[in-house]
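Take this structure, written in structure tokens, and hold onto it; I'll ask about it next.
The complex is shown incomplete by one protein chain, all other protein chains being positioned as in the whole.
The chains carry the letters A, B and C, assigned in the order they are written, with residues numbered from 1 in each.
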Amino acid sequence: MTTSTAPLKASDFESDQEVRWCPGCGDYAILKAVQRTLADVGATKESTVFVSGIGCSSRFPYYISTYGFHTIHGRAPAVATGLKLARPDLDVWLVTGDGDGLSIGGNHMLHILRRNVDIQLMLFNNEIYGLTKGQYSPTSRVGTRSPSTPLGSLDSPLSPTLFALGAGARFVARTVDTQQAHLVSVLKRAHAHRGTSFVEIFQNCVVYNDGVFDEFTDKSVAPDRQLLAEHGKPLVFGKEKTQGLRLKPAALELEVVTIGENGVTESDILVHNETNRTLASLLGSLHPPAFPQVLGVLYCDPAPTYEDVVFAQMKSATGGPKDLAALMHSGRTWTVAG
Amino acid sequence: MTTSTAPLKASDFESDQEVRWCPGCGDYAILKAVQRTLADVGATKESTVFVSGIGCSSRFPYYISTYGFHTIHGRAPAVATGLKLARPDLDVWLVTGDGDGLSIGGNHMLHILRRNVDIQLMLFNNEIYGLTKGQYSPTSRVGTRSPSTPLGSLDSPLSPTLFALGAGARFVARTVDTQQAHLVSVLKRAHAHRGTSFVEIFQNCVVYNDGVFDEFTDKSVAPDRQLLAEHGKPLVFGKEKTQGLRLKPAALELEVVTIGENGVTESDILVHNETNRTLASLLGSLHPPAFPQVLGVLYCDPAPTYEDVVFAQMKSATGGPKDLAALMHSGRTWTVAG
Amino acid sequence: MTATSPTHPARIPRDAVVIRFAGDSGDGMQITGSEFAVETALAGNDLATFPDFPAEIRAPQGTTFGVSAFQIHFGNSEVMTAGDELDALIAMNPAALKTNLKDLQRGGVLVCDIATFNPRNLTKAGYTTNPLDDPSLSDYRVLKLDVTKMNAEAVKPFGLGAKEALRSRNMWTLGLMLWMYGRDRSHTIEWLERKFTKKPDIAKANVAALNAGHAFGETTELSAPSYSVAPASAAPGTYRTVTGTDSLVWGLVAGAKAAKLDRVVMASYPITPSSPVLHSLAGLKQFGIVTFQAEDEISAMCAAIGAAFGGALAITSSSGPGIALKTEAIGLAVMTELPVIVINNQRGGPSTGLPTKTEQSDLYQAIYGRNGDTPLPVISTATPSDCFEVAMEAVRIATKYMTPVMLLTDGYLANASEPWLIPDVTQLPSFPVKFRTDPVGFHPSLRDPVTLGRVWALPGTAGLEHRIGGIEKDYDTGHISYDPDNHQKMTDVRAAKIDGIANDIPLQTVAVGEDTGTMAVVGWGSTYGPIHQAVRAVRAEGKKVSHIHIRYLKPFPRNLGDLLKRFDRVLVPEMNNGQLVTVLRSEYLIPAEKLAKVTGKPFKISELVTAIRTRLEK
Partner (left out) sequence: MTATSPTHPARIPRDAVVIRFAGDSGDGMQITGSEFAVETALAGNDLATFPDFPAEIRAPQGTTFGVSAFQIHFGNSEVMTAGDELDALIAMNPAALKTNLKDLQRGGVLVCDIATFNPRNLTKAGYTTNPLDDPSLSDYRVLKLDVTKMNAEAVKPFGLGAKEALRSRNMWTLGLMLWMYGRDRSHTIEWLERKFTKKPDIAKANVAALNAGHAFGETTELSAPSYSVAPASAAPGTYRTVTGTDSLVWGLVAGAKAAKLDRVVMASYPITPSSPVLHSLAGLKQFGIVTFQAEDEISAMCAAIGAAFGGALAITSSSGPGIALKTEAIGLAVMTELPVIVINNQRGGPSTGLPTKTEQSDLYQAIYGRNGDTPLPVISTATPSDCFEVAMEAVRIATKYMTPVMLLTDGYLANASEPWLIPDVTQLPSFPVKFRTDPVGFHPSLRDPVTLGRVWALPGTAGLEHRIGGIEKDYDTGHISYDPDNHQKMTDVRAAKIDGIANDIPLQTVAVGEDTGTMAVVGWGSTYGPIHQAVRAVRAEGKKVSHIHIRYLKPFPRNLGDLLKRFDRVLVPEMNNGQLVTVLRSEYLIPAEKLAKVTGKPFKISELVTAIRTRLEK
């Protein structure tokens, strides 16, 4: 048993279950990063709970030595909300996929975000339905050929970031399965944030959608195609960090500029302000090749958590009958003498 | 019977059913406006269909003399999508409420918007569950006292506009039940737009949420609290249209300025560009008293409709066996002689 | 009691009386009826009431579909239904007359406010001629009173606006009816004064109206006599009137107390007629109750499951269509063996059906309505006060057997009310839950050897870290298992656990009559009252008929089969197209006969009496 006195190592968060993802699946890397994060933030096994839906990604809880609940397809946010309303003391992580969280589970995702329940929500986005053998998902790009779309998919994809911002999320971040350091740092930010921390993780499905993120994750192009946003720092990217984003005057649009070229200086570069929703959604809508893929904490603007206000209101609810007897005797009664 | 030769009058779109909303309900005004719109756009009864979910608002189809389908709670977008996939020739209107469309129906709303099925979607937002006698809804403001929140609601409300934009809507507009002229003009724009035209209508529930929009709909304050946005026109408001919105330099925020005061001129006022998503979400997030409530077409940026691409792909799908016999004989067969 | 003035003919004694107040939604008929009920209860009568709201939120004034009514049945002995035929009908406008007259018995008293019988209202109600002027009402004792005018005079001193004055019409009528049945009115006056403390004029006006109506009866020669109904004999103790909603909610609170669970999480999504359960619990935060209005029923069920995993008493409530949406998640609760109370306030189906009408057509759904072999206990409520005990039973079974429990009640019980002897909380049952804390030998799949209930181990407990989910789990370790034999074993244990509950519930008793005879009339749910009275009636004719009412529908009490087989015939009246009857036939292979009524209305005693008689003659 765990007495959880000594701080735990990442390996302490490995469960006794054999991991059953396909060899090479991006989920392995995420699992490692989460175990690392748990150790780094000093989590305990007993007070940590992983809740998931259904999908390859949602197998996640079985591989972590904390408490876990592998629920049903799309419903993890609802289960997690109920859990937090019973037990605000628990540290709850939610694992979902692009199908689980944005297709069947879109409504619960929407509402947990607006309610701002205090959990870490990891969306493993592989732009495909892995577990059911490769149908396209709500994040699949137009033209995706899959068993259910032999001639290519037609629905225009959702942007998890824009969706989350539109739903009223107070913390929105993006990172990549294979970029351990960045992944861990983002997960730590998510854990530190009180409220629903929405983290989209670009995850490679080697079997059904291999390489779909290569355009910005491939080592060869990453530096030029990724912008790692940091609050208060200029939004620059490129090997020499000589490229940056500038706000087009009065146009509410961003453009890529090169420092040192036609008069552009550091000072022209937009500085990241993670508390600005508008900036976050502008950054979230940029895509390679024309723009870099912006990663990191795009938006963080804390607000009261749902459970905090719920229990504060309960505390303040001092009116009315105090016990069962008083309750049942409230209002009109009459007595028949014995 | 209708031979639909002569153009129809608004009154021709009245059904034989007794209207059963509460006296004074905002729904009456919307009904009138829709009948007017149908007449003005030259709609025919036989090719027009109203699909709704469940709620006071969703009673709508019974009162219109076209085809109608009063479905189940929250599912109207799914029913409408199926209808359009069977019958792209039909002109489909969808009627939903803030509970029907954003609570139980949030997921279908999300997906019809991203797929861009060609319908007019009217969300009657009264910030309350009318039909079930007044519980708070996902658009109710924090602190709303209702049967299910006797001490006030705690969930932070959704903004239908921001949600729709986050979902990838290509047409987002807002108007008010009692402002017939504006309502009709917006509905005509919605009808003219190909794709899902999302129209949020602020609707007064006289019984359970009376006057909730007075802060900007009340005659006395309307001119100073409403900004009627028009594409290509400066974003001005106020009785003398002397107030306007200006973009805070490099801050990605809007501010209210008065023309003629401390050096502000017409030219400083932001001009509405309904094709700019960022501007639309900035306008959508302004609220009285600090800002005006922006009404009109906030966003309109057409994209191919779902049914157009679906049937285009079907047309192009010329491969494979042409008839049932060929289909059944495709692949390996062998013959046993008689 | 007000003494009847000497000049006045003596009151005619009655054993039981049924009266109905009917008027426009705006006329305050619900309040009028409730107040009459209170005075009646305080007068010591047994009683049952039933409100009949219009389907529309607020239909246009004067329309037939805007009529709101409140019925009360009271008497000097056990009263079990809101009554069949009316002894008296109060019709505040033509529409009320139009829609309610059919229920008034010949010779019954009919009170009409003639002021409202103007051409406009008459047409709205669909009358071509004024019924007060033609012979159509000759069968009744009609009191044509200008209530509006008399009331206006009574309240004039308090300078109310015309509208306000009109509003107090119902109090005038109440006063008259209280006089007619010899009820006190002091509690109503008290209540009016409390209600309008901030508006003393309104209070005074309403009291004046009440007194005026009463005085009118007492001083005028009415064409209708006055009555007296002696008190019913009742067990000593403190009483109150309760609706099914009140006692259900209090039963849940009592259940949480008995289980020693100090956190209750109730997750629900509003739906008629189930919303009041959510509303009531939302007002009890001081009891550590969290109410969560979820985005839909699926979320509500799943939130309840999450709360149960966390160790709270988890509750969700809905009605047919909402329960349909919960079924997938209910399967998860069965699979993970977590306790959740699922309350179904049944209404008219299929689909949206008749949302405001009562029905009991969700029994199939409750017993069979899930994918896979997914058994769960199903129990039902019979009367408004019965809901208290049933709610406690639901909590006991759910927590002891670690299973979701389906509690079936209906729209009738939710709104109907009756007097209730308030139980002594110290005498209530206690069944504290034990959470696992010892890590030694722990597996999430551990079971109580007797109940087969799975261990309840809460997140936060060091050393018990484990994972649960909807995939089949190994019997011994609780890990995922695709093993064929294990699936068989788990299927069997899931079934055995639920069947075993039969050993932990009371044997089936007979509500009326012997445990053998020519016919057993078997019911469940809110049909209790009418079946009870109907069986009594035919027994009075010497027929060997008994009433058996089943609370535990899955599993059935151990002795039910033998009991039913001791009757020549079994008749099963249901407010559905024959659902319990199907279950009984397959369970016991007895030729139980269906008696279906699917009109959205409760059985009338007379309907049942006739049905039983004719079957017996066959």
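Definition applied: a contact is a pair of C-beta atoms (placed from the backbone, for glycine too) under 8 Å apart; a residue touches a chain by one contact, two chains touch by 3 or more.
Owing to the predicted nature of the structure, the values given are computational and were not obtained by experimental measurement.
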| item | value |
| --- | --- |
| Among the chains presented, those that the missing one touches | A, B, C |
| Omitted-chain contact residue, chosen from C:Gly372, C:Pro429 or C:Pro506 | C:Gly372 |
| Residue in contact with the excluded chain [from B:His70, B:His182, B:Arg246 or B:His287] | B:His70 |
| Full-complex contact with the absent chain, from B:Ser57, B:Thr81, B:Thr196 or B:Asn209 | B:Thr81 |
| Positions on subunit C where the hidden chain makes contact | 55, 65, 298, 319-321, 323-325, 327-328, 331-332, 334-336, 348-357, 359, 361-362, 364-365, 367-374, 469-472, 482, 484-485, 487-488, 491-492, 494-495, 576-577, 579, 582-583, 585-586, 589-591, 597-601 |
| Touch residues of subunit A, complete complex, unshown partner | 18, 20-23, 54, 56, 72-74, 103-104, 106, 129-133, 135-136, 138, 147-151, 207 |
| On subunit B, residues whose C-beta touches the chain left out of the figure | 1-4, 15, 17, 44-47, 49, 51, 54, 61-62, 65-72, 75, 77-87, 89-90, 107-108, 110-111, 310, 313-314, 317-325, 327-329, 331-338 |
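Here is the rule we go by: only the chains that are shown with their structure count from here on.
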| item | value |
| --- | --- |
| From subunit A, the most remote chain by mean C-alpha position | C |
| Inter-centroid spacing, subunit B versus subunit A (mean Cα positions, whole Å) | 29 |
| Length of the line joining the C-alpha centres of subunit A and subunit C, rounded to whole Å | 45 |
| Shared interface positions of subunit C, touching two or more other chains | 283, 285, 295-296 |
| Interface hub residues of subunit A, defined as touching at least two other chains | 107, 110-111, 310, 313, 317 |
